[in-house]
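A single protein chain has been omitted from the complex, and every remaining protein chain is retained in its original position.
Just so it is clear, A and B label the chains in written order, and each chain counts residues from 1 on its own.
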Amino acid sequence: MQPNGHSLYTPIPMHVLHAYYESPDRSLKTLELSFDHAEDSQAFFEAFNPGQFCLLSVPGKGESALGVANAAWEGDFVRFTAQNVGSVTAALHKLNAGDPVGMRGPKGNGFPLNDWKGKNLVIIGGGCAFSTLYALTKHVHHESHRDDYGKLTLIYGTRTSGLCMYKHDIAAWHEDEDMEIHQAIDIPEDNWQYHVGYVPDVVKQVAPSPENAVAIVCGPPIMTKFTLPALVDLGFSPENIFTSLEKRMKCGVGKCGRCNLGPQYICKDGPVFSLAELNALPADL
Amino acid sequence: MVVRGCENRSVNALVVEKQKSRENLFLIGVPCEGILDWHKIVSEVGEAVTAVKEDGQNLMVETRDGYQLLERADFLHDSCKRCIHPNPMSADILIGEPLPEGDPNLARTTVENFETQTIEDRYAWFQKEAERCIRCYACRQACPMCYCEECFVDHIEPRWTESGATPAGMQGWHIVRAFHQTGRCTSCGACERACPMDIKMTYLTEKLNHDMRDKYNFEAGLDAQSQPPFAAVTLDDKNRFTVRGE
Partner (left out) sequence: MNHILEKHTLQDLLQSWRQDYDVYLPQKMENFSHFMPLTETSVLVDGDPHNTRIPPKALFLPMNEALVKFTRFGGYEDAKHEIQSRIVFGIRPCDAQAVQLLDTSFIQEDNIDPLWSERREKTITIGLGCHEPCQTGFCTTVGYGPFDRADLDAMLTDLGETYLVETFSEAGEGCFLGLPVASEEIYNQALDIQRSAHDQMPVAFETENLKGKLEQNFKSDYWDTVSQSCLGCGVCTFLCPTCFCFDIVDETQRRERVRNWDSCMFRTYSLEASGHNPRPSRVERTRQRLSHKYVYWLDQVNQIGCTGCGRCVRYCPVGLDIRAMLRQAQTLPFEVSHAA
């Protein structure tokens, strides 16, 4: 049962507030959704924590799990960025401002923000999995939370500069004294003034200090695979390295069995796990 | 590979469809006396069976309370009972003496008996069999000729049939599965043997096999060259369905 009295499989009604492409190749589209009912909005924000995801629904196509890409203080809407990879995301890409869309969420555990208070945060993202890290950065960087955390370091890599999401904020963060930001692209481009190379290598180069720090890694599986050991080499303990896992999902509520990783369900017990937790789980990814 | 008659035919059919390369296979052929159906044994003897021993034409069934002697031929799978070609036809070596060919009339009469029923009776039978299905796909997984990387039932766009164990979904699955076997089914009976719901689905494929024999003089897998009639296109085809208006 959801707070609105509906079954946990029934999406809540939303409408598209804004829809825009993130990248010139139109492979990434951001949707900002508003709630049709105020009580759904209230229930959402009471439960919401950066790092969580929702299931966006298109009738006849199905549902797709997408990370929430906004912080609560931004206003009464929910933001997602969808990469056009399957039939559901293709349908989501067709949506424009004013269109109805269904949503279930927020789902999953989200980042353990309380445990991170007083620590330096090293936020490492790659590709479109950066969306939840964007939500995290927006949350932490906001004046009402900023004092709770130490130094803020952001490492963000994309294949090309065009595929960099949320360009407006990223550009502003480059100017921001309060934050250390390292941006990277995989392939060299003219007029590119930041790193060129894969994220794990950039992490080694930047070599963030493990002193009183936690590192949060979200990216494509291959990036995560090589970044986690790089952080261990830098001296981060497995308890202080976090990542968000992806697996095929259906129900999003720990019932359908689909996303299991050993005894855990990624949709319900995850998607955020520390490396220490992951090490104790079977290598079934 | 050690092959019986039906398996040799399946290998041939797979070679025709370019799924296997005959040069890479060494076939050891064994003339086949048919596979026993444990359901039949258990329904005769009861659950207390502890062991079954073959002794020539007889079966020694050991139960918790003693022994029972059965005639082997009575307890074969239906597909084995009506098997026409028990001998491997293109094995590299053959072990054992070839057996006499089976009686083609058995398969023929099974189909014909079904055909003489009224349309309502046939539909009722179809419904009864199809709608017992749980869509576990054991029949597909066991079938030597089902090798599609993505089966039509798993295809999402477009979706060819309802996905679940609903009447429409189950009927769609049974009809299309059979159709996909036209001229390809080698009558091995693996589907029927695998089915956990005891669905006798070869009444559909045997009808198609019957039509193939009757109308096209074709049996799948008899050699490793002949294309199934529905897969072979020739310029003098009677139905030039590729040309508009004819």
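Definition applied: a residue touches a chain if its C-beta (ideal position, glycine included) is under 8 Å from a C-beta of that chain, and two chains touch if they have at least 3 such contacts.
Predicted model, so just to flag it, every value in this text is computed and none were measured.
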Residue in contact with the excluded chain [from A:171, A:187 or A:285]:
A:285
Please pick, from B:60, B:134 or B:231, the residue that touches the omitted chain in the full complex.
B:134
The one residue from B:54, B:92, B:121 or B:154 touching the chain left out of view is B:154
Residues on subunit B facing the left-out chain by the touch rule are 39, 43, 46-49, 132, 134-138, 140-142, 154, 159, 162-166, 169, 193-198
In terms of residues, what is the contact footprint of the unshown chain on subunit A?
1, 6-11, 13, 57, 59-63, 85-86, 99-102, 221, 246-248, 250-251, 253-258, 260, 262-263, 268, 282-285
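Everything that follows uses one rule, which is that only the chains that are shown with their structure count from here on.
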Distance between chain centroids, defined by C-alpha means - subunit A, subunit B (Å):
51
